[in-house]
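With one protein chain held back, the other chains of the complex are shown just where they sit.
We just call them A and B in the order they show up, numbering each chain from 1.
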Amino acid sequence: MALLATLRRLNRVVALVAGGAVLLCALFILVEIVLRQLGHSLGGSDEISGYVMAGVTTWGFGFALVDRAHVRIDVVRGRLPAPGRVLFDLLALVALSAVAVLVAFRAWPVLARSIANASRANTVLETPLWIPQAIWFGGLVWFAVMGCLLAVVGAGLFLSSQFAEAEAAIGPPHEG
Amino acid sequence: MITAVAAGLIGLLALSIPVGVVLFLLGVGVSEFYSAFPLLRGLGQMVWSAMNSATLIAIPLFVLLGEILVRGGVAARTYSALDRWVSWLPGGLVHANIATATMFSATSGSSVATAATVATVAMPQAERLGYDPRLFSGAIAAGGTLGIMIPPSINLIVYGFLTETSIPQLFLAGLVPGLLLAVGFSAVTVLLCLWRPALGGERRSYGGAERLRALVELLPIILLFTAVVGSIYAGIATPTEAAAVGVAAAFLIAGAFGGVDLAMIREALVGTIRITAMIMLVVTGAAFLNFTLAAAGLGNELRAFMTGLGLEPLSTLLVIVAIYIVLGFFIETLSLMVVTIPIMVPIIVELGYDKVWFGILMIVLVEMALITPPVGLNLYVVQGARRSGSLREVMVGCIPYVLVMLVMVAALVAVPDLALVLNGR
Partner (left out) sequence: EELSVVGSWSGLPLHKQYEAPYWTETLPDASGGDITVQLTTHDQMGLGLGDVFTLLGQGVYDVGMTVADYAVADAPELEGLDVPLVALTADKAKAMVDAARPMVEDIFHDRFNSEVLAIAPYPPQVVFCNADISGLDDLAGKKIRGSGRMTTKFLEALGAEGINVSFSEVPGALQRGVIDCAVTGAGSGYSAGWWEVSTHLLPIPLGGWDSVVTAMNLDKWNSLSSETQSLIKDTIKADFEDPAWASAQGALDNDIACLTGDGECASGEARSMTLVEATPEDMAKAREILESEVLPAWAERAGAEWATRWNDTVGKTVGVTVPVN
């Protein structure tokens, strides 16, 4: 399916950018270690690490979803015939999308509050909190959108009885 | 409430809803049915706090380190070298998994990161050399749990902080039980493979000269180990920062072996994000569930239960151990510790037990929780790294190692000195 292929391509870019952020964060920590040995300090490497972790996590959620990497327990599902398995997959995806939408919905006030209060971290960097929180919130929205789009793709495949294709799109991680 | 949550957990997991999502759903359920307060309003703040954590950055960093070693070809060389040395033992490379996990435990404060590293390094070898996937992956999941027993350990730090126990003493106390567990894991592997030789893959023997040559191939992993541990013990880096040192060292080492190019780096980064996101969905869901459980009075329920029993010291201790085993099936480990420590430790101290000793006992139980289904982060991490077969296989593979941990629990109760000897008590 064209939509699915597009989602995969997009999310691979997302994963690469997120991975790059992890790499940069490692570099930042290294610079901090070296400078400390020389008697200087940038300060704030742990604060930055926390922000990187939050951003990488939420944007990674969507990628892991499209890549079918989120953990599922297939004890019952694995014993069903193909249509039943796909129904389970759809149910799982609907539950996931509902949670993703709920979390994104509840995350907005956190960002809104930081913007309204012009909140700054209680650190020397005085990071305006809306910046890392906006990246974090964006990832949550992306995750919710991915969940809903995948549910549509999966439902389409199910209704047209393309069970093998459906499992390849929304089944558990690299099962059989 | 505990019963309802457990039933809900099993039911939703059986529907094959993603584990992290199930934990969120249960949190919503607890909030709606067991709490008079609008806990859902705190969901966003809770999720932000759980993710915005400098300590957790060690997870992607150690995963990335492992990815580089695997994709840079270092892992394959290391394993074939270790194969020369340990394949005479019944179980062969399974022992290498345990040994590597033990080594990484001395560099990593997190069990999940340890398991992820060893899994990415070791998993590709299992199929190639014909090992039983269950035992092979179970050994990695179980070996990875040593990450929080052998110092440094995030969980011991949390215990020390919450109970006002000396963290250096706790670290010292974890060393002997940690090494004993590693030996125990190896021993049970030998026994299993003597009983069912097919579990252990092909046993091969090598000449002395070949073994000595193989030592050269071990050099990269030893260098890496030295860089990570060395930077911690030389006072250059904190345990979290050492993960970044490890990433840099892994790049240099893989580069020296000619295995670094742009395509490889891209794959390593993408793989890192895949595993990190998978772990973090579970961790975040667990944090939210824990938030609702604490607010709905899980602490009070446990306290009422314990005082209602009115048992003598040893029986009370055994009940506590049993509670940890049961809760450990369902609750993520750090949440399990922060919820129960304020209730259990005062009881333990009142009964006359040592706080340092109980900390170590709790860590063994928490290690067990990491590899018992349905909620066991190390199981998921190992499954995520192998990307074939089912999670069930990893769970089955862990059973022998869970038994070793149970023996360790019994040993600690019978001989408290196992934990206290290095502290001179």
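Throughout what follows, a residue touches a chain if its C-beta (ideal position, glycine included) is under 8 Å from a C-beta of that chain, and two chains touch if they have at least 3 such contacts.
Values in this document were obtained by computation on a predicted structure and should not be read as measured data.
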* Which listed residue, B:V5, B:V21 or B:A50, touches the chain dropped from view? -> B:A50
* **Option touching the unshown chain, where B:G91, B:P152 or B:G246 are the choices** => B:P152
* Which of these, B:A237, B:I253, B:L281 or B:V321, touches the one chain of the complex that we don't see? -> B:A237
* Footprint left on chain B by the chain that the document does not show -> 36-39, 41-42, 45-46, 48-50, 52, 54-55, 152, 154, 157-158, 160-169, 171, 232-240, 287, 290-291, 294-295, 297, 299-300, 335, 338-339, 342
* **Positions on chain A contacted by the hidden chain, ascending** => 36, 39-41, 43-47, 109, 113, 117, 119-124, 126, 129
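Operating definition for what follows: only the chains that are shown with their structure count from here on.
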* Asked: Between chain A and chain B, what is the gap in Å from one C-alpha centre to the other?
  -> 23
* Under the touch definition given earlier, write down the residues of chain A that touch chain B in their complex. => 12, 15-16, 18-20, 22-23, 25-27, 29-30, 32-33, 37, 45-47, 49-54, 56-58, 60-61, 63-64, 67, 69-78, 88-89, 91-92, 95-96, 99, 102-103, 106-110, 132-133, 136, 140, 172-175
* **In the complex with chain A, residue positions of chain B that touch it** => 12-21, 24-25, 28, 40-41, 43-45, 47-48, 51-54, 56-57, 60-61, 64, 231, 236-237, 240-241, 243-245, 247-248, 266, 268-270, 272-278, 280-282, 284, 373-374, 380, 383-384, 387-388, 390-392
